[in-house]
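Every protein chain but one is kept in place in this view of the complex.
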Amino acid sequence: MARYFFGRLISTIPVLLGITLFLFFILRALPGDPAAVIAGQTATDTEIELIRHQLGLDKPVIVQYKIFMTRLVMLDLGNSTRTQNPVIEEIRPRLVNTVLLALVATLIACILGIPAGIVAAVRPYTWMDNLVTILALFGMSMPAFWLGLMLIVIFSVNWHILPVGGAGGIEYLVLPAITLAAYLIASIARNTRSSMMETLSQDYITTAHAKGVSEKVVIWRHALKNSFIPIITVIGLQFGSLLGGTVLTETVFAWPGIGRLLVSSILGRDYPMIQGIILVFALLFVLTNILVDLIYVFLDPKVRYG
Amino acid sequence: MASQNTELLPAAEAVGSSQWQRGVAKLLRNRAAVVGGIIIVIFLLSALFAPILYPGNPNAPNLIHSLERPSASHLLGTDQLGRDILGRILYGGRVSLTIALGSVAMGMIFGIPLGLVSGYFGGKTDFLVQRLTDIMLSFPPFILALALVAVLGVGLKNTLISVGIAGIPHTIRITRGCVLSIREQVYVEAARAVGTRDSVILVRHILPNVMVPIIVNSTLFLGMAILFAAGLGFLGVGIQPPTPEWGTMLGSGRSYLFAAPHVATFPGIAIFLVVLGFNLLGDGLRDALDPRMGYE
Partner (left out) sequence: MNSDSILSIRDLQVSFKTFDGDVRAVNGFNLDIGASETVGLVGESGCGKSVTAKAILGLLPKKAAMVDGQILFRNQELLQLPEKEMLRIRGNDISMIFQEPMTSLNPVMKIGDQIAEALVLHQDLSWTQARKKAIEMLDRVHIPSPEVRVGNYPHSLSGGMRQRAMIAMALSCQPALLLADEPTTALDVTIQAQIMELMLQLQTKLNTAILLITHDLGLIAESAERVLVMYAGRVVEEAMVADLFHDPLHPYTKGLLGSVPVLGAKFKSGSKSLDEIPGVVPSLFNLPDGCAFHPRCPKAMDICRKEMPPQTLFEPDRKVSCWLTTEKGVDHDAA
């Protein structure tokens, strides 16, 4: 098992390298001159040249990449062009907030989505199933940022129970987490339903019934573990959407995370920051996928025991 | 007198026209899918006939009537510049339609050939394409679109390109997966044994079978594209005002959330309904055309 874990870690290195390459060249492909942007509208050509030299933009691309990678390994992502602080320093505190939001959202999604899916699968084509299916479809079609705004209108404007935005105690976390979780709840519910239905149609479920096992125990002891594997896979696949969703949700609720920082960086043309945040997002995603793989291995005895 | 029920042998090989007919029949029986289809048709028609349904310039400001609640003269009210929201939503439909179709088309134009070649020929091409796809898929999709927008800039064209590119890796994966499973089928081997050229095999045998999952996924992706474009618009890095795009409208309406919530509400409902329509239709297509053709 440990060997598998290390093997996976090692195989991600080329991907990570590829990501840095991709980002590096993409951001250098911009139409426009970052030096000119940073220098400002009234700068003279000499001043622009100076800034360009300062940023090392006048060196050959390969050399730039080498410098970039060397600095990256030492966790030096450059400085924000707006605040002049190291990118890492700006990201660090906000990263915690985003991760917190993402985890809470995932938790909510599992707590609500999995039981809903199970109920729908065990009583297919009844009103319970139809309700779950419809709600799930709604959840997947709803723009998260719109949902967030509507929740604000209802809970903050009209009823005054929850704050509009920002951070603080738990009450600030509620609406953003629910908004972020909406799509994932729907996704999990649908996948749990289809996964459970597939499992329940398997022969070994009939065997269990033939043994005299009651329906509740069949679901709990026999069906669930088999259904979990596809569910975990879905959570892993959808985590990317979740991360993307943080950008929108944090903006709506003024949640101080890296998603919101990314937006302001894009609007402010803060390229080192943009690069840094996107790298962090990609890294988070890759790590989550490895984690999901590990859980998968743990759940499937065929892989575990060979 | 006796009913001679001869067992029909399973239909061989490629998707024939009869399979399409059966699929359509099954689709029409699915009420949810039909509802989705109706929504989409309404959407298409309203987008096409927007100038007739709302004569006049939807972008022209009319400050005297700013932020009016829904009334007889303005069925959905007016926004902060006094513009009729219903009219803007209708015209916004055209924008959304353009983006949806454009980005999905991009995904298909680039994704299908790459997937075909990568899956069919294997070897170094496959390795290269796969690694590239892996890297692109390591980014959360919306973040990828954001990064592209950061590079390319804002506006309709760039939004279309960004969303389109964000969808290419997924299309490649689906196509390639489908190709891999078809490639091993006996009829492909037979064609090769007879000496058919690879290009002909690809076009005549493999491509038609690939189209089935592609169509299902593309329908779902149409909805996704609209969501992405709206998200970019909402953040202010997508389609720029005064062009009416539903997400952009939501974004500008956000500041007036307390005083005039209808400005933000109605564009959101529009997005929701259209995406719902595509999802219903896409789900129905998937159930109708064969649930086991290698989806993700």
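First chain written, first letter: the chains are A and B, and each begins at residue 1.
Keep this in mind: a contact is a pair of C-beta atoms (placed from the backbone, for glycine too) under 8 Å apart; a residue touches a chain by one contact, two chains touch by 3 or more.
Since the structure is predicted, the reported quantities are computational estimates derived from the model, not experimental observations.
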{"item": "Touching the absent chain when the full complex is considered, from A:130, A:158 or A:214", "value": "A:214"}
{"item": "Sole contact to the chain not displayed, among A:5, A:25, A:204 or A:220", "value": "A:204"}
{"item": "In subunit A, positions touching the absent partner", "value": "202-204, 206-214, 221-222, 225-226, 299-302, 305"}
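Keep in mind that, in the parts below, only the chains that are shown with their structure count from here on.
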{"item": "Distance from subunit B to subunit A - Cα centre to Cα centre, in angstrom", "value": "22"}
{"item": "Subunit A contact footprint on subunit B (complex, rising order)", "value": "32, 131-132, 134-136, 138-143, 146-153, 223, 227, 230-231, 234-237, 247, 250, 254, 257-258, 261, 264-265, 267-268, 271-272, 275-276, 279-280, 283, 296"}
{"item": "Parts of subunit A lying in touch with subunit B, wherever the complex brings them together", "value": "14-15, 18-19, 21-23, 26-27, 29-32, 137-138, 140-143, 145-146, 149-150, 152-153, 157, 237, 239-245, 247-248, 251-252, 262-263, 266-267, 271, 274, 278, 281-282, 285-286"}
